[in-house]
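As you look at this complex, bear in mind that one protein chain is not there, while each of the others sits in place.
Here is subunit A:
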Amino acid sequence: MTLTHLQRLEAESIHIMREVVAEADKPVMLYSIGKDSAVMLHLAKKAFYPSPPPFPLLHVDTTWKFKDMYDLRERSAQEAGMELLVHRNPEAEEMGINPFDHGPLHTDMWKTQGLKQALDKYRFDAAFGGARRDEEKSRAKERIFSFRTASHGWDPKSQRPELWNLYNARKKKGESIRVFPLSNWTELDIWQYIHLENIEIVPLYYSAKRPTFEYEGGLFMADDIERLEKVMGKRPEITERSIRFRTLGCFPLTGAVESEAATLPEIIQEMLLTTTSERQGRVIDKDSGDASMEKKKQEGYF
């Protein structure tokens, strides 16, 4: 009996999660509500069945997520029998940081700083993240167990060698490890697995008629029109379009694509036939040229 590639990927991810639970003092799973998070959570349920996953979910919230995402977040945690922690950076909240007025600062304050605050607050020493190596060039070199200093920094030059499936989880007090159980999955693997395992994902991935507006050359969804009007200073011009999202972040930062793909096979079909990569809809990678993600990670971004 030869295992399929998805069976092998699944077994590897489960093995990684169990290693973390066996060796870390206080693990947590970062849950962004996207499709990768959905797969990661599903794998966690499998890894520890019949026990519930022995760690909480942590959502580092920016207050700018889509409404559909917040709905699924609550339901998923409950169904998995897991505690859900939500952290919002109080400074960003107070300063009213938003993607329109503050550009890159929005990501830095809500996500990078917010994540560091939450990890420090709860003293988590290992955090699962759903990043994949195929997403972006600097991710391709990151370890599965990615070691962070007490100030959450990542030094690509002093990564620990990772051989076989032996992971070194030893660290000093205050230091932590980010763990990427989906490292070896590709976007297509994720979609196939969601299809095969019937995993619930945010409806926004499926095409539907939605209110949209154009902004700086991109197509966006008007998820909370009142709020948008407030920060943009004017009411954007809304048009109904059949759209969906290939990746989900903050609604004003995540570009939609016009699409008729309303089922998983259609989504996969569209993905395979179109030829623009997943992150293109996200503004974040283009902030500072070529090495944008690598720089963010050295500063502590996930």
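Observations on the model:
Convention: contacts are C-beta pairs under 8 Å (C-beta built on N, C-alpha and C of every residue); 3 or more make two chains touch, one makes a residue touch a chain; residues count from 1.
Please note the rule applied: contacts and distances are computed from a predicted model.
Selecting from "Multifunctional fusion protein", "Ribose transport system substrate-binding protein", "ExbD/TolR family protein" or "Integral membrane protein", the unshown chain of this assembly corresponds to "Multifunctional fusion protein" (UniProt protein name).
The residue touching the chain not shown here, chosen from A:K67, A:R123 or A:R170, is A:R170. In the complete complex, the hidden chain is touched by one of A:K67, A:K141 or A:K230, namely A:K141. Within the set A:S183, A:T212 or A:T254, the residue that contacts the chain not displayed is A:S183.
Across the entire complex, the residue among A:G96, A:G153, A:G174 or A:P265 in touch with the chain not shown is A:P265. The residue from A:K35, A:H59, A:R73 or A:R133 that touches the chain not shown here is A:R133. Remark: the residues of subunit A touching the chain excluded from display are 1-12, 14-15, 18-19, 21-22, 45-52, 133-134, 137-138, 140-141, 156-157, 159-166, 168, 170-172, 183-184, 186, 188-189, 192, 195-196, 265-266, 268-269, 272-273, 275-277, 280, 290-291, 294.
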